[in-house]
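Below, a portion of the complex is reproduced, with chain positions unchanged.
Chains: A, B and C, in written order; residue numbering restarts at 1 for each.
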Amino acid sequence: MMVFKRLADLGGWIALGLFAGMAPVQAADVVTTKNIGLELANQIAMASVEACRKDGYQVSAVVVDRNGNLRSAMRDDLAARFTLQIAQEKANMVVMSGLKSGEFRKLRADIRPELNHIDGLIVMEGGVPITAAGLRIGAIGVSGAPGGDKDEVCAMKALESVQERLDFAE
Amino acid sequence: MMVFKRLADLGGWIALGLFAGMAPVQAADVVTTKNIGLELANQIAMASVEACRKDGYQVSAVVVDRNGNLRSAMRDDLAARFTLQIAQEKANMVVMSGLKSGEFRKLRADIRPELNHIDGLIVMEGGVPITAAGLRIGAIGVSGAPGGDKDEVCAMKALESVQERLDFAE
Amino acid sequence: MMVFKRLADLGGWIALGLFAGMAPVQAADVVTTKNIGLELANQIAMASVEACRKDGYQVSAVVVDRNGNLRSAMRDDLAARFTLQIAQEKANMVVMSGLKSGEFRKLRADIRPELNHIDGLIVMEGGVPITAAGLRIGAIGVSGAPGGDKDEVCAMKALESVQERLDFAE
């Protein structure tokens, strides 16, 4: 089975494809991947919406699987329809980079204008990896709070609320 | 407040815009509309997915509000990514026609090819209106079961499961 | 100045480009065209909406100029957002064919599937030419009534209501 780990060392060479750091040279004919299930995706999306509500914000939250395909999307009652696209593309940015979208934004300002042009990507804060048993199984993106940092807080709170479930997922 | 009702008589002249049958000639400066809330939308989407699972199918389910803007979208673990777009456009077809998308498909074969071309619409069975206290507040679309009739069954079961909540929604 | 007239004889060979029937072989360096003004466009769009309201329907009405560029668009309070695109593309179909979109639909069923694919066109009833002093200066498209025939009636009533203004436009 093919596995990739989130590397600890981000110093100096963080970039697109980081997540591929430990891929083997010789690929197998069949690749086994682990992906987030629907119930867990829904749980994380709704917990993000609720965390933002507690902070007084109405947001959209979107969970994509590790291939960057949508799994769960929710738009709160007063969140503008545009927040759905933003949330989804923040989550995809995590799939692309292997990092929180906010971290990536800080590390790679040089290619931020270009990646914004790629279909399905936006380089904004508020996307966070979903990791289970050491494997990234998807990503959550949040949009609508007053500032991407606040979006990210909601996503992080949501992940904390399911931490045990993530630790023991299999 | 402006209200529209689902007409009982569909004989002979069913068409686009039917739902507008009782609109007043003089519009007000402010229009009050009632729309589905997020929790209810999530409930209906997930109940549709679960109803299909019981029948042995993996589907996507999408709830849109009465303006045809997405509220909740869920893709089951093995449902193809294409089912999301199909489910959403079935739900939008309900918003457009005021009818189940399957009913509309039967009644208006004459414009089925054209409406398939309009952004966000597809004329397939499996979209159902969500009605609360006599008002349409949104629509649910399901895609992925072997046949649009089976998709619709899942959507109908989901609505039945929240019928009381819909009856007393305010 | 280059002028084109709406030909009376439609028998047997009606088609794309009919409207070009009297164009000179040698084009001038500068082509003078007459186009609908904004106030007149607004008047026709709103009169279409109001005519449909009297019939009990909520519609969108779109006026394009004779180049097929949008001049005025209005969506009634309960008309679905999808009706805007439909109304605009019906009007464009008039620009393309020189005929009522419903007439064209009847005469050219052979290329109806293909024209539906062209950006900005849809082959549905409900688009009507706007003619001033014998010259086509634009087109109106209506969508949302229960049937394209009913959409067309609203457009025709609107044009009748400004007939004198059209006759004496200059």
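The rule is short, and it goes like this: a residue touches a chain if its C-beta (ideal position, glycine included) is under 8 Å from a C-beta of that chain, and two chains touch if they have at least 3 such contacts.
Computed from a predicted model, the values in this text were never measured in an experiment.
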- Message: Please state the number of copies in the whole complex; 3 are the ones shown in place.
- Response: 8
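The criterion applied here is as follows: only the chains that are shown with their structure count from here on.
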- Query: Taking chains as nodes and touches as edges, what kind of graph is this: line, ring, star, complete or other?
  - Reply: line
- Item | Two chains sharing the most contacts, counting C-beta pairs only | B-C
- Query: If you average all the Cα positions, which chain's own average lands nearest?
  - Reply: B
- subunit A and subunit B, separation of their C-alpha mean positions in angstrom: 30
- Message: Measuring centre to centre with CA averages, how many angstrom lie between subunit A and subunit C?
- Response: 48
- What whole-number Å value describes the gap between the mean CA coordinates of subunit B and subunit C? 31
- Note on the structure: Where subunit B touches two or more other chains at once, the residues are none
- Query: In their complex, what parts of subunit B are in touch with subunit C?
  - Reply: 2, 4, 13-28, 31, 67-68, 92, 95-96, 111, 113-114, 117-121
- Item | Contact set on subunit B toward subunit A in their complex | 35, 37-38, 41-42, 46, 49, 69-77, 81, 84
- Residues on subunit C engaged by subunit B in the complex (per definition of touch): 50, 53-54, 56-59, 76-83, 85-86, 112-113, 116-117, 122-124, 143-148, 150
